[in-house]
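With one protein chain withheld, the remaining protein chains of the complex are depicted in position.
As written, the chain order gives the labels A, B and C, with residue 1 at the start of each chain.
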Amino acid sequence: MSGALAAARAGRAPRGALARRVALRLATMVAVMVGAATVAFLALELVADDPVRTVIGLRPATPELLAQVRSDLGLDRSLPERWLLWVGGIAHGDLGTSYQLQRPVLEIVGEQLLPTVELALTAFLLGAAGGTLLALATAGRRPRARAASGAAELLALSTPPFWLGIVLLTVFSFQLGWFPVIGAGESGLRALVLPAVTLAVPIAAMLAQVLRDGLEQALAQPFATTARARGISELRLRTHHALRHALLAVMTLSGWIVGSLLGGAVVVETVFGRQGIGRVAATAISSADVPTVMGVVLLSSFFFVVVNALVDLLYPLVDPRLRGRA
Amino acid sequence: MSALRMRSGVGLVAAQGRRRASRPALLAAELVVLLIALAALAPGLFTSADPLATDPAAAVLAPSADHWLGTDQQGRDVFARVVHGARASLEIGVGATLVAVTAGVLLGLGAALAGRWIATPLLRLVEVLLAFPGILLALLVISIVGNGTREIALAIAVGAAPGYARIVRAETLRVRSAGFVESSIALGVAPGRIVGRHLLPNVVRPLLVLATIGLGETILAGSALSFLGMGPKPPTPEWGSAIADGRDYLATAWWISFAPGAAIVATVVAVTVVGRGWHARLGGGR
Amino acid sequence: MSGVGAAGAGGARAGAVGELLDVRGLRVAFPGAGPGGADVAAVRGIGFTLAAGECLALVGESGSGKSVTARALLGLAGPRAQVAAETLRVAGRDAGALDEPGWRALRGREVGLVLQDALVALDPLRRVGAEVAEAVRAHSSNSRVEADARVLELLAAAGVPEPELRARQRPHELSGGLRQRALIASALAGAPRLLIADEPTTALDVTVQAQILALLERTKADGAGLLLISHDLAVVARLADRIAVMAGGEIVEQGSRERILHSPAHPLTRALLDAARAAERPRQRAEKPSQGLGALEARGLTKRFGDRRAVDDVSLTLARDEALGLVGESGSGKTTTARMLLGLTAPDGGEALLEGAPWSALPERARRARRATIQLVAQDPLSAFDPRWTVERLLAEALSIGQPRRVRGGRRDAIDALLTQVRLDPALRTRRPAELSGGQRQRVAIARALAPGPRILVCDEPVSALDVTVQAQILALLAELRTRLGLSLLFISHDLGVVRQVSDRVAVMRGGRIVEQGPTEQVFTAPEHPYTRELLAAMPRLEPRPARSAAISGPAADPALPQEAAS
Partner (left out) sequence: AVATTSGCGSSDGSGGATAATTASADADALPSGGRAVDGGTLTYAADTEPEHLDPGVAGTDAAALAVRNVVDSLVAQSLDGEPLPWLASEWTVSDDGRVYEFRLRDGVRFHDGEPFDAAAVKANFDRLLGPQESPGGAQSLVEPIKRVTVVDPSTVRFTLKRPYAPFLTSLSHAFLGIVSPAQLAGDRASLPTRPIGTGPFRVVKWNKGSDLTLERNPDYAWAPEGAANQGPPHLDQVVFRYLPEGSVRAGTLTSGQADVALSIPPVALDGIARNPRLAVSRYDDPGANYVLFLNTRKAPTDDVRVRQALLHAIDVEPIVRSLYRGAFAAPLSILSPTTLGYTPVESAVAYDPDLSARLLDEAGWSERDADGYRVKDGRRLRLDWPTVAEFQARDDRTTFQQLVQSAARRAGFELDLRPTPNTKIVTPMVGGDYNALDFSNKSPDPDILYDLFGSRRTLDQGGANMSKFADPEVDRWLAEGQASQERGAREAAYAQVQERLLEQAVALPFYVHPTIVGVGRHVRGLEWTPAASLSLQGAWLER
């Protein structure tokens, strides 16, 4: 009876409305990305030094040269005009040309994307695995183990990442020689370990804290007592019941995780001399390379927006109670 | 990365949980915070050495009776640098956190309570800033305003504010629909009073506790900026830049970066423990 | 026979052990859990026995230790609990000597537990079928397919209609009654010889309550032992063979059902009985004819949430000095109606009038000046108070409405007067809401509502969160205040008995509409609408009524959609 009603209800939701919702969501995502890039644009264009000066740096600059560079970079146009051109360019996959490198931004960003994604993804997986194991092992158990892991997590969260990177390198690469910094191909994979670990440590620590908290909360709920009353084992209770609840708490962290992966890349890529978006971003900002900064921001906000959208999609999958709410 | 950690407001709410530090741990943490605050206000109480006095002849000395924590590359007393560094480090940490919390409260309240024409743009702005990786935002701000202690605090605050704003907005919406606010409406209490007496205190108090945790993150963010060459200007003693400057000496003279590192860790851990303790004391989840 | 475990299993094992439960001198304490780190002695040396096919009811006020006792029987009192007993034999085993695997073997298989909070006792993230299957598989080597078949069998036996569909749904998609039945199904999955049911019907609508009791009755009839826990004597009266009354962690009185119901020895037992009987008594007060203008009037109020009509064309009039009761099952739109009348929710259609003048149509700014006229006492006073404010400050805020700032002493006197008016010790002035008991809190809520000097009081389920004994006190207070202050009262409840005690007239809501309206005694004694009749039939009573059983057992009106979850 109620099934029929539910079906009827679902059927009533017109397909057009769904399409409109999806379109609206996509539009919002794009707007946020462009907005973020625009913040960078306005900040650098309005407040920083004359970009032409910065581009030329201290090279000999006659007024003619200044004028030439200005027109080469399209800086002779007005601010709104340049912004519109840039936005128009996105539609054709054109993110402009880097002031500094004189190459299309898309190309620069494109070739640096994969290494960063590779690093970030590995770090995320490591962090997630580490955090989960730690939380599962310590949640609501042996106060001493819990305190020890809690202290370790705080420590991990309080350590400057570049420092951690250098220490890890010194010990595991230079002293023990387990993981090379320099490597390509098969050893390239091994060269990924230390940077990924550096990036993963705070993530694992944060996840462990949040997960453990979620687990402990879930384990204190009546349904956990009910499950125990059925005579199931403690491990099964953790993995089959509590973990999923804890996952919900973790998902609210997704924005933070994306941010810390991308932001962490800036530091870790420098320490380990890795390719990647992070370094491009840092140099581009320090040289007021507006198109490159905008490109990087567009891209990193893309990840943020996409991950947020994914999490929004995942929420109802993990928590069915959210289904059917708009 | 740490520049970003401060944006984790959402996570922090979840992270701090119901756990309560044991009483002695909380007490110890409060003591540490007190000592650090004291060092920031009156460093002379702890050391008479001049943190700025360089001496090339006494550079990179290992810890000894004369120099408890050794000397740095410039022959300055590391202990004195660490003690005197508390001020700038806290200025960055506390300053950034205060600015971020204030901006976050204004933005968040606006986005939650103002009319559509104000709230929607505010909300979008918060989203846009959130999507902007924090460390890039901080670098951007510094590249524009420069890098005095205050400017750095501002830069970090700009990165942290949207996180707070998001929490404030969510909390405000939650509290606004809470029974007690509705009861006040039903009583006929004026809107301004409701915001001032009911909404704000209930939104801000948990936020202040969060901010104690955010404080550690801002100090770390400052050190990441130093690493990227955008730290506070020398010779200001400051922990983050001390670690960054001492990193080449890690293998040969560990104490140079270890001492300020330990100071950061101690501060962050203590402040976090205190924050959690107070959060639990203030009644946890509410 | 559908083969719900208890029958077969109970039969097979009946001869092995006589007593399922033999408890003597059970003590449970929570060291350091009390205020200021004091120890909490939740259970203080109680004893009882239970045999197969028998039902023992544990009744008592909130906090008397019933639930803790139940959980202690399964070793689930929690990590911080200290459990001690002279004798603790559960299903023939010495529970005192059990280790964790030993407990696990006992749980689910020998003893099934239905936890107090039925609505949250199933994992909200998992399918109902998986929850029951987990119980099935925990104690057998059934294959997945066999287990699935068994799940359907169990759900059907527990009276869950369309078990295939329900097994695939998640708890939030089930109504409270269905959830409670699924929970009982999962508790029965291991074919336990003993079923412990902790408040299995609290928070359910009367009609659903009746169905659950019928299900438990069947389980008992099938030969299982039943430990039934409730704070409501009327609920247990039907099922229990023996009743034990708990107070303050001790059993103050224990005996056969007849003895307890008819010749109670302990004052507490009598208080519980009185509270239950009040609901069955016709109203004492003479009914006043409604006079003059309406104090509050609803004209065709309609409210939609999404594509669902929560309130559909509701028209009501609350006359001056009148008490109007609004009853209806959960989700029928009572609260929404009240909110529209209070001007807290804007109606989609229709209008609310206050003392004959436009009200819901006005902007909030214009309403504010007249808000003192109409006040609300909410269901859950805890959430209605700013948790950080003291009683004094809460009342001061309410007193300041529409009144010039008074001198300090004057305000203080006014606060004390308010507290005295609701029979509270003025010394409670400095407490915060969390530091008050439920009854005290509700009194403060009433005091606050009285502070601005209202002429109309809207009470939305003001007593449903309270113990029966406390409930009775609050109802008496409301009645007294009404006559003393000449208030008009809109009283909302899902509990027919409560409404009957308070109201002059009653309106019955269902699915957003008013299905019947009339003087209280007329509606209760000669209901016109079939739904009203169904409600009345399901009302639990101390004395069983012969003619009702047919109406109870039908699968009947499960709300089609998850209403509890949404509200």
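The working rule: a contact is a pair of C-beta atoms (placed from the backbone, for glycine too) under 8 Å apart; a residue touches a chain by one contact, two chains touch by 3 or more.
Note that the coordinates shown come from a computational prediction; the quantities given were computed from them, not determined experimentally.
By the touch rule given at the top, the unshown chain touches A, B in the complete complex.
Shown as candidates are A:25, A:53, A:70 or A:240; the residue that touches the absent chain is A:53. Among the residues A:30, A:75 or A:101, only A:101 touches the chain that is left out of the figure.
Taking the complete complex into account, residues 44, 48-50, 53-54, 56-62, 65, 68, 72, 100-103, 108, 111-112, 115, 166, 169-170, 173-175, 177, 180-182, 184, 269-276, 279-280, 285-288 of chain A touch the chain not shown. Mapped onto chain B, the interface with the missing chain covers residues 52-54, 56-57, 59-60, 73-75, 142-144, 146-147, 229-231, 233-235, 245, 247-253.
Following the convention adopted for this analysis, only the chains that are shown with their structure count from here on.
One finds 22 Å separating the Cα centroids of chain A and chain B.
Inter-chain spacing, taken between the CA centroids of chain A and chain C, is 47 Å.
In chain B, no residue touches two or more other chains. Multi-chain contact residues of chain A, defined as those touching 2 or more other chains: none present. Of all residues in chain A, only 31-33, 35-36, 39-40, 43-44, 47-48, 150-151, 154-155, 157-163, 166-167, 170, 199, 202, 206, 209-210, 212-214, 216-217, 249, 252-253, 255-256, 259-260, 262-264, 266-268, 270, 281-282, 285-286, 288, 293, 296-297, 300-301, 304-305 touch chain B in the complex they form.
Interface residues of chain C facing chain B in the complex, by the touch rule stated above, are 342, 344, 364, 367-372, 375-376, 378, 380, 383-388, 397-398, 401-402, 434, 448, 452. Only residues 71, 74, 76, 79, 100, 103-109, 111-113, 115-117, 120-126, 131, 134-135, 138-139, 161-162, 165, 170, 172-173, 183, 186-187, 189-190, 306-307, 558, 560-561, 565 of chain C touch chain A when the two sit together in their complex.
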